[in-house]
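Here's the structure, in structure tokens; my notes come after.
The complex is shown incomplete by one protein chain, all other protein chains being positioned as in the whole.
Naming follows writing order (A, B and C), and every chain is counted from residue 1.
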Amino acid sequence: MPSEKHKWYLDHTSPGTAHMYGIENYIISFQTGYQQVEIADTEMYGRILFLDGKVQSAQSDEYIYHEALVHPAMLMCPAPQRVLVIGGGEGATLREVLKHPSVEQLIMVDLDREVVVKCRTYLESWHKGSFDHEKVTLHFMDAREYLENERDPFDVIISDVPEPVEEGPALKLFTTQYFALIKSRLSKQGVFSLQAGDTCLPLIDSHSAINNTIKKVMPFVKPYRAFVPSYNTEWGFILAAPYKAELPSEHAFNHLLQERKLVLHYFDGETARAMFSVPKDMRRRLDEETKIIDDDNLMSIY
Amino acid sequence: MPSEKHKWYLDHTSPGTAHMYGIENYIISFQTGYQQVEIADTEMYGRILFLDGKVQSAQSDEYIYHEALVHPAMLMCPAPQRVLVIGGGEGATLREVLKHPSVEQLIMVDLDREVVVKCRTYLESWHKGSFDHEKVTLHFMDAREYLENERDPFDVIISDVPEPVEEGPALKLFTTQYFALIKSRLSKQGVFSLQAGDTCLPLIDSHSAINNTIKKVMPFVKPYRAFVPSYNTEWGFILAAPYKAELPSEHAFNHLLQERKLVLHYFDGETARAMFSVPKDMRRRLDEETKIIDDDNLMSIY
Amino acid sequence: MPSEKHKWYLDHTSPGTAHMYGIENYIISFQTGYQQVEIADTEMYGRILFLDGKVQSAQSDEYIYHEALVHPAMLMCPAPQRVLVIGGGEGATLREVLKHPSVEQLIMVDLDREVVVKCRTYLESWHKGSFDHEKVTLHFMDAREYLENERDPFDVIISDVPEPVEEGPALKLFTTQYFALIKSRLSKQGVFSLQAGDTCLPLIDSHSAINNTIKKVMPFVKPYRAFVPSYNTEWGFILAAPYKAELPSEHAFNHLLQERKLVLHYFDGETARAMFSVPKDMRRRLDEETKIIDDDNLMSIY
Partner (left out) sequence: MPSEKHKWYLDHTSPGTAHMYGIENYIISFQTGYQQVEIADTEMYGRILFLDGKVQSAQSDEYIYHEALVHPAMLMCPAPQRVLVIGGGEGATLREVLKHPSVEQLIMVDLDREVVVKCRTYLESWHKGSFDHEKVTLHFMDAREYLENERDPFDVIISDVPEPVEEGPALKLFTTQYFALIKSRLSKQGVFSLQAGDTCLPLIDSHSAINNTIKKVMPFVKPYRAFVPSYNTEWGFILAAPYKAELPSEHAFNHLLQERKLVLHYFDGETARAMFSVPKDMRRRLDEETKIIDDDNLMSIY
């Protein structure tokens, strides 16, 4: 039967659940020193990057993830000039940051050079040449090591690293110690945002613990979510700042977008209202969280 | 290897995508005159009802779907007394309607008696005895036939029927003619809500066409969404009324909940804000829709 | 798409291989004190019994397995009167033994009463009422315990127990000690046969070790295979006797079948020639085997 699909990628979210992606074509598949990398084309979502068996981003909807990750933090900070991206190997986080006209220096620190090299070749529609932008500097090293040695403050820091899987490369980038280090490197009006795991209730433990951990370190912490079709779930993010603050209103976000002449596909004031409004059951779950992730008490997901 | 899962249920959302549900135990599986019915227990979501190969509702999160479907319409209508539920075989829609103290008469019209009989037995945590509530009357017949012969108006009509799959039982319950019939049976302050398909962008065609179809018939139409973990997507609903109106504010919803002494798991003012705020890309997609579903121009999903 | 299959049973033969059985209907599924039992109907093979996630036998081709297991041993023994079946919960091994007119006493020892109770109800086409045959006695107990206490010799002993999976009920029914016990309970012309695992070369380790183990205990040992469609492989059996002997020729088997007036679906002289002729690569693999399974050195498969 010629119409049957033969090549399937299975992304297990638990021992008893998985998503099946019918693959048109495998582009590349390799093991770096840190993780398993696979790039493949699907009919439904276009090209997909998988790291360690999990969807990282898909051509058809990576704009949702990357706009949600970048713009709330960038807009909340008045005229951000010096920006740090941690992880973000696809280059799409750079692409979104560079849309903000005030940016002068954009530094990206990623552990895994091989991933970036392949993304540069195979994910052009993600990075759109951002790796070669004159404002951009790349460092291939551990983010904590970089931050310990870099004393100049950043206006915005964006953490775009994979989820903390066992023995994965990002296990120590979700702890109290890490968030305290981030805090110490933010400028006076600095803002921090990060991808923060699945918010689907049966799998929210990681998101919820990350949120609770940041709350121990920073006074302003706002969890939010965006549904990403290729993830089959509402993905979690957190916006944080080392001072008391208020989330910009729907109106304020729209005003800032206009001021900076940003025309986006996903994010605007009404989108912000949807993302930052948390349903009652999830709010309760977040409020009741007691877990704190610590260098001595790490957390990993399935 | 004893920990491997052996029994899997595959819900195909397109020829190239599927969700795998690891099954602990199959409870019952049969073909009625209208559809394939399966009830099974899963580790992740508890008991699940599948109709024609698609998840209908899961024990662990059916409250999200049913609260989202019922309460916006019930709260928008002042003191609803006479309510009609179309479909809703699990009985959970009845359960939510009955929480509103003003309800005097609750009529449910479902095509498939066998589904209701089995749900009564196997889905007790869904209906909580609602089928036997003194205010409830059940009719097993075609909804359009019922409506054509029932001339007394309803304060709220809630359509909780399966998606329009080819040769499925609900194919004609998403057309202009059907919505006009609904309109003609609503009381002066009557409100209509319905489940309206997947809003995941690659699969939004059905939701978008239903929304556009109702807009041809009623002046007040508000599409909204709720993420349901067991569906792996943000599910779509539509709130509509046969007169010009405004959606209650977050504050107004909270006030009404308090007034009616409703304590819910999912729905409240902030949840409403999340549900009724539509991200920019989806708003654009809905605005650009031109398709109208008609008895002579039916639409079916994969 | 109504033609898609939704219910699939996955039988993993290794971490990187599995067979998918599309299920029409699950009949029953339960955990006994010893194993996970599932009975389900498939389009391709009719009803299937699964134990601990592995196909045990299928309605459409169980005759191959059971004829291959039973008749070589029964025919090799002149006029067998007293026969012991170990395991064989479906009752089809009994059914085949009872076809031999000389049988006077047929004892079956199975550990798991619950499996037999359910097979009696749901697998009628397997046992054909054999459990209630006047010559048959059932004992629900450990086979080794039974054999230690039963001193009267048997003309034929047939071992029809599941493969040795970790913590499975048959782990100790493939060891030197067990085979020595069997040997001691065989009559002067007694014959022993057993199901002996998958002979598919990548998975032959278990079959090969069992064969080698019996060779340490008995002088006559003949491994053989039969391809069973629902197993997707050539299944292994071993015929053995506690004395020097020759395998009956094709002609002799046909003569014996005629003498005992047996009309079978699968087994006859030419079938025997196919089963007992071992391809060169498998012969080499069996010859080179050194492993011996011992109570202190158990073997389990994936």
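The rule is short, and it goes like this: a contact is a pair of C-beta atoms (placed from the backbone, for glycine too) under 8 Å apart; a residue touches a chain by one contact, two chains touch by 3 or more.
These figures come from a predicted structure and were not determined experimentally.
K.L.:
For the chain that's been dropped from view, list the shown partners it touches.
P.N.:
A, C
K.L.:
Who touches the missing chain here, C:Thr176, C:Gln189 or C:Asn232?
P.N.:
Spelled out, the listed residue whose C-beta touches the missing chain is C:Asn232.
K.L.:
What does the interface between chain C and the hidden chain look like in terms of residue numbers?
P.N.:
So the residues of chain C touching the missing chain come out as 3, 5, 10, 14-22, 24, 42-45, 60-61, 63-64, 200-203, 225-227, 229, 232-234, 264-268, 270-271, 273-275, 277-281, 283.
K.L.:
For review purposes, identify every residue of chain A that touches the missing chain, sorted by number.
P.N.:
Contact residues on chain A toward the absent chain are 1-2, 4-12, 15, 23, 25-26, 29, 38, 50, 52-53, 165-167, 302.
Everything that follows uses one rule, which is that only the chains that are shown with their structure count from here on.
K.L.:
What's the minimum number of touch steps needed to get from chain A to chain C?
P.N.:
2
K.L.:
Would you mind pulling out the distance in Å between where the CA atoms of chain A average out and where those of chain C do?
P.N.:
Result: the chain centres lie 56 Å from each other.
K.L.:
How many angstrom lie between the centres of chain A and chain B, each centre taken as the mean Cα position?
P.N.:
Those two chain centres are 33 Å apart.
K.L.:
Averaged over CA atoms, how far is the centre of chain B from the centre of chain C? Could you give it in whole Å?
P.N.:
Measuring from centre to centre gives 52 Å for this pair.
K.L.:
Using the touch rule from the top of the page, what residues of chain C touch 2 or more other chains?
P.N.:
Residues: none.
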